[in-house]
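The complex appears here minus one protein chain, its other protein chains still in place.
Right, chain A next:
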Amino acid sequence: MIESLGSLMQGLAVAISPMNILYCFIGCAVGMLVGVLPGIGPTEATALLIPLTYGMSPVSAIIMLCGIYYGGMYGGTITSVLINTPGEAASVVTCLDGYPLAKQGRAGVALKVAAYGSFVGGILSIFGLVLLAPPLADWALKFGPSEMFALLVFGMCMVVGLMGKSMIRGLVSIFIGLLLALVGMDTVSGAVRFTLGSNQLVGGLSIVTICMGLFGLSEILVGMENLSQTNKVSSVASSKLRKEEWGPTVGSIIRGSFLGFFMGLIPGTSSAIPALISYSMEKRLSKHPEKFGTGIPEGVAGPETANNSYVGGAMIPLFTLGIPCSPTIAILMGAFMLHGLTPGPTLFIENPIVVWGTIASMFVGNIILLIMNVPLANVWAKVAQIPNKMLYPVVLIVAILGAYTVSNSMFEVGIMLVCGVIGYLLKKLDIPMAPIALVFVLSEMMERSILQSIKINKGLSGLYNSPICMTLLIISVIILIVSLFAEYSNKKSRFLTSDDE
């Protein structure tokens, strides 16, 4: 505990260097921007900015990219409250009470409550990250290849179990990710596989290009179907929280913080899920549930706190196990690798400056976002008024540039186009895309761990002789069975998928 705080202080020294504060600010501002703009989210923005970080030091690059992730959570709130249009999926629930509050002339209350809730949730979850991550990383160091393989299977089952509405469609998505990851040089044997004779595919497909296509271009294609959208903005009339509203609002912020943080630990969830659960939990706990949906502050505070708190929790599996929980985290993992870092338990030992510098920068980033949020809400709302017929073409050319910069070749733009068309079809067929990104980055680790396990144990005995393995595999099977049963009995919760994250 004291050791962690000492490391955090060292990280803070890195995070508050002028250049890192600047990068953090850029990340937060871009995050706010993409959170505000419907049609582009943190996933696409993170993918887009990765190629531009090649020249930066690893810690500065990761600080900036993380800023986009949690900045997006803040930004989505403003448009939910002022124009009833969520900038990203996690803010969908905020519309329910945020917009009615704005119509009552209390938009200022909604935005302040959301901003302070987001700040508290963000800060508490970072403390959770500081406390939980180091011991979890120590424990994960004991994992051998068999345990790692079982953990990855467990993660994939969670993804299939929680994401989307149909298990079979989730599995289709998982296998698309696994098959795409097979393309290129096998890191274990060095064999070149499934390249169709193309030299440009020897290095494999890039997660950045795939995500730009699946999430970015597909969103543009869906948006281009109907371009006649206009948004009306409510003004941010200043208003104070009433005396009787303080208690329930503070309570919902505290509950939202814990809920979001623990949901972040579960692979396959998205920031939209804790927001949704928080809203229904607050409604159940409220003395006046009938007022939910008519414009009450706790209906905004709980979900907004939960979706920001989720970010800190979601960083734990990445830092400690090298497992991404959401598409944006999967891209962050790609960024780690591009900068020569391997996310996982050894990261704390080999690159403590990057880990603790990034964690400390999240404190700084949350303060920057708090300052940028309420006072500048009207400015951000004006940005959201950019018509789609202008917004989508601009995003398109920026996405093309982003894909091009991956390897400075038109080949990557072509791959992005193919992935974009596939993403468009998947969206139309209601097949979740987040599992593709998550599985794509895990596939290499999965293959290496199962091959090593078979080699060490001369067969699959490593999987059933290890108690950790057996436990994880049994839980995985249970998750699949329960999920399948729930689907067939139509009792499965209709969670939002994290595709829109």
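The criterion applied here is as follows: contacts are C-beta pairs under 8 Å (C-beta built on N, C-alpha and C of every residue); 3 or more make two chains touch, one makes a residue touch a chain; residues count from 1.
Note that in this section contacts and distances are computed from a predicted model.
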| item | value |
| --- | --- |
| Among "Peptide O-xylosyltransferase", "Ribose transport system ATP-binding protein", "Tripartite tricarboxylate transporter TctB family" or "Multicomponent Na+:H+ antiporter subunit C", the UniProt name of the subunit that does not appear here | "Tripartite tricarboxylate transporter TctB family" |
| Residues of chain A in contact with the chain not shown | 51-52, 166, 168-169, 171-172, 175-176, 178-179, 182, 186, 188-189, 191, 193-194, 220-221, 224-227, 389-390, 392-394, 396-398, 400-401, 404-405, 408, 410, 413-414, 417, 421, 424-425, 428-431, 446-447, 450-451, 454-455 |
